[in-house]
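Every protein chain but one is kept in place in this view of the complex.
All chains are identified by letter, namely A, B and C, in their written order; residue positions are counted from 1 within each chain.
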Amino acid sequence: MPKDVTDVICPFCGTLCDDLIVTVSDDNKTILGVKNACAIGAEKFNHQRLPGRVQRPRMRQADGSYKEITYDEAIDWTANLLVKSRKTLMYGWASTSCQAMSIGHEIAEKVGGIVDNCATVCHGSSLIAIEDVGVPSCTLGEVKNRADRVIFWGCNPAHAHPRHMSRYSIFPRGFFTVKGHKGRKIYCVDCRYTDTAKCADEFIQVQQGYDYELLNAFRTAVRGEALPDFVGGVPKEKIQAMADDLKSARFGIIFFGMGLTHTMGRNHNIDIAINLTRDMNDHTKFAIMAMRGHWNVTGSGQVLGWQYGFPYAVDLSRRDQARHQTGETTSVDLLNRNEVEACFYIATDPGAHFPVDAMISSSRKPTVTVDPHINCTTEISDIHIPVAMVGVEVGGCAYRMDNVPIETRKVVDPPEGMLTDEELLTKINTRVDELLAKGGA
Amino acid sequence: MEKKITLNMITCRTIQQGVGMEAGKTSQKYFDACTIMHMHPEDMKKLGVWKNTNVKVTSSVGSVIVKAVETREDLVPGLAHIPMGPWANRIVPAYTYSTGEPCFKGFPVDVEVAASARIMGAVEVLQDACGLIRK
Amino acid sequence: MNTVTLTVKNTPELFLECENVNPDAFAGKKAADIAKLGAFQGKEITTLGDYFTIAGEAGATAADTKIVINGDCTKMKYIGAKMNAGEVIVNSTCDMYTGSWMSGGKLLVKGNVHSFCGLAMKGGEFTIEGNAGNYLGAAYRGDWRGMSGGVLRVKGNAGSDVGTFMIGGEMIIEGDVDIHLGTHMEGGRIIVKGNANRRVGGQVVKGEIYIFGKINVMMPGYKQVGEVSLDVDGTKAKFAEYIGDIGERHPKRKGETVYGKLYMKQ
Partner (left out) sequence: MSEFIIKNGHVFDPVQGIKGDKKDIAVKDGKIIESVSSGARVINAAGKTVMAGALEIHAHVAGPKVNAGRWYRPEDKHFDSHKKPGMTRIEGGKSIPTVFKTGYEYARMGFTFAMEAAMPPLYARHVHEEIHDTPIIDEAALPVFGNNWFILEYLKNHEVENTAAYIAWVLRQTKGYGIKCVNPGGTEAWAWGLNCLTIHDPVPYFEITPAEIIKGLIEANEYLGLPHSMHLHQNDLGNPGNYKTTIDSLKLAEGMTAKNNFGREQVLHSTHIQFHSYGGTNWGDFESKAKEVMDYVNKQKNLTIDTGNVTLDETTTMTADGPFEHHLHGLNHLKWFNVDVELETAAGIVPFIYDPSNAVFCSQWAVGLEIPLYAKDPMRCFITTDHPNAGPFTRYPRVYSWLMSKKVRDELLNGFKKAAKVIGATTLANIDREITLYELAAMTRAGPAKALGLMKDYGGLKAGMNADIAIYNINPDKFPSTGPEIEKAFANVAYLFKDGKICVEEGKVMDMGHKKTFWVDAKVKENKQVAHDVKEKFLRYYSINENNYSVPESYAPHQHIIAVDATQ
């Protein structure tokens, strides 16, 4: 009899929807259907049962082909590489559990790794801004229960966080927001008229790369000072009207995304948006939140935070100290500058998401990639170690974009004999210990 | 005469790219979602390119062949969009302004029609750049 | 003053952390002792002697010690970082953190420097004959205390984020600067003799910025209040005076609001 697993947590994006219902086969091996998930989340579960999934580690041969090897061989190869390399980039972590990360960090501390997560090419800019000026924020339930002004700035949840608007930000009725969408005014600021903009009551089209200037203009307008006629292509009357309307809010929230983190000025765009939010709190209640994209990238920042005090780009290469400097210990910079000797990728795919020059640099170093599936990175790595899918075939803790942790659920068994991230890392850790005890480094 | 226009490029998420990513990086869904460049109709006219025709996009760091499509989410003229993925990243400058964050959005590209050029696969486009394809 | 001469004999494969190359670490040491000071490439612990030929001996104190470095230092970080006194001359380009957290003495780099140099500098003189990278004289991440004293001069261009969170001291860039100049400044002065790209003086609380060339895009939060004749680093000229960043908070002194000042050479 197929059965339903309820309250399943979606392991795709930072929205961490926790109301999925997954139907699984009697033998716990196959997913038969997914309810409540968005198109992307459903695809994630569907991927689990695709035929042809790689089930054992593979090693790249001289002719470019891959040969199956045992887990033990892969673990030994990886441990040797880590022990030998003077400086190793250990990047990824966003699609695995906090428990697995913790073991990874222990390894990094022993072998001199630099632990970086997907924030580095996503909301790293936001983290820099928060390091610089803090952030007034809230949990997503606060938005649902209280927000009467919602601003989407440089983010497109309709595409990137498909259920965000219905669960938290536009449509839901909450305790003080019984009218749902009707009681909220939705703004969208973007350089494109996105599908999110189509859901908004008001769209402000900013010239690409002028967000900092426009936010500066908003801050100036909130203080009641004069503005130039146009800022970033937006007429001053429109800026002033929106500033006044935001002041009349009871509870406002700004959601922002990679439209701010990736464009010119990067962290400064967020920094000034945070400062606008801070200013608004002199008039009413306002919050701001990063639309964290990658499922548990927030969790990686949290674990690194409590273990080392930095949210990403944590340089443990000296083994006796932890350091952090974005622009130096961030993955793309390390690869651009050829500052590392080896790469260990886990639970992410830099091959698809890093600029090509960084990956060319990476491809010239010994590389291990740990991922449930074949992806771009696995195909330029020396070794690909497949593992169980976290949040589908094994549970573990994950953090939502508002830093709320949720223990994810195992839905089905992984393929026979396949290790989880935690098991694999534990074995690598043990092997590293053995090598170090023998004077391996 | 070979026409060339310069556009401001942004690389962004799309839901199709998300679905494709989860279907697998080697899947047709991913390929279909990410090997396109959204253009404004005016720019297409300026370049003299028909909808769904391959173009060569060149930035300061390299070139990639993708298919020009008329955008569904409106752009302003002069702005172009390739969904995130190894194709887009073939042309994304890796310079980070010491923030760790490369130039994913807002870099100039030259676009020219390349109707008969072939679009590479996801793995191929990366392996090719890394010199891992044996010719 | 005693002089120690370091000549690069091995170029590091990765980047070498040279936090021990400064007069404070050398003070009171002979060449052989200096050679034993640590140098680091990731987890590999080596010594300065592994990378440099060392001649001469240091003075008894940092103030009595001069260090001259010859050879290629492109892949060397932290040269002169945290120096309190004495003199360092580098006849090469250097990497990150050169002269960062320095509080005294003289540091001269006869090439370029990479990013994060002169970070949170407190005092002394730091001169770069070539170009500087990003975050010159800025604060370390998260800190609100950037460059607070001393003089930092770049004869070439500088990158982005120059003088972020600057609270004192003087910085002169003789060439051009990239985006985000003096962001979050709360004191000190920055003089740019070339052009500035965009986002000059964003979120400035107080402090002074002088631009001799052009600014690509002016921040909306700046307002022209007049014109003044000034002598700036040896140049006498008329400057348009702006106050800003109007969007930012500003302190009050004797009932008057204190703004940041931006001067544009006419």
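By our rule, a contact is a pair of C-beta atoms (placed from the backbone, for glycine too) under 8 Å apart; a residue touches a chain by one contact, two chains touch by 3 or more.
Model, not experiment: these values are computed from the prediction.
K.L.:
Would you list the chains present here that the left-out chain is in contact with?
P.N.:
A, C
K.L.:
Touch as defined at the start, partner being the missing chain; which of A:Y168, A:Y187, A:Y210 or A:F256 qualifies?
P.N.:
A:Y168
K.L.:
Check the options A:F203, A:F251, A:W295 or A:F354 and report the residue that touches the missing chain.
P.N.:
Result: among the candidates, A:F251 touches the missing chain.
K.L.:
Have a look at A:L140, A:M291 or A:I374 and name the one touching the chain we're not showing.
P.N.:
Hidden-chain contact among the options goes to A:L140.
K.L.:
Of the residues in subunit C, which ones touch the absent chain?
P.N.:
These residues touch the chain not displayed: 139-144, 249.
K.L.:
Touching the missing chain, which residues of subunit A?
P.N.:
Residues of subunit A in touch with the missing chain: 6-7, 9, 18-19, 98, 102, 106, 109, 127, 130-142, 144-146, 167-168, 173-176, 250-251, 278, 281, 284-285, 287, 301-311, 316, 319-324, 397, 399, 402-407.
Note that only the chains that are shown with their structure count from here on.
K.L.:
Need the CA-centroid distance for the pair subunit B / subunit C, whole Å please.
P.N.:
Result: the chain centres lie 39 Å from each other.
K.L.:
Can you list the residues of subunit B that touch 2 or more other chains?
P.N.:
Residues 97-98 of subunit B each touch two or more of the other chains.
K.L.:
Could you list the positions in subunit C whose residues touch two or more of the other chains?
P.N.:
115-116, 134-135, 179
K.L.:
List the residues on subunit A that touch subunit B in their complex, please.
P.N.:
Contact set of subunit A toward subunit B: 12-13, 38-41, 43-44, 46-47, 50, 63-64, 120-121, 124-125, 128, 156, 158-160, 162, 191-195, 205, 208-209, 258-259, 261-264, 266-267, 293, 313, 326-328, 330-333, 335-336, 349, 351-360, 363-364, 373-376, 379-380.
K.L.:
Over in the complex, which subunit B residues touch subunit A? Could you list them?
P.N.:
Within the complex, subunit B touches subunit A at residues 8, 10-15, 18-19, 21-26, 61-62, 71, 73-76, 79, 81, 84-86, 89-106, 122-123, 126-127, 129-134.
K.L.:
Considering the complex alone, what residue numbers of subunit B touch subunit C?
P.N.:
Where subunit B meets subunit C, its residues are 97-98.
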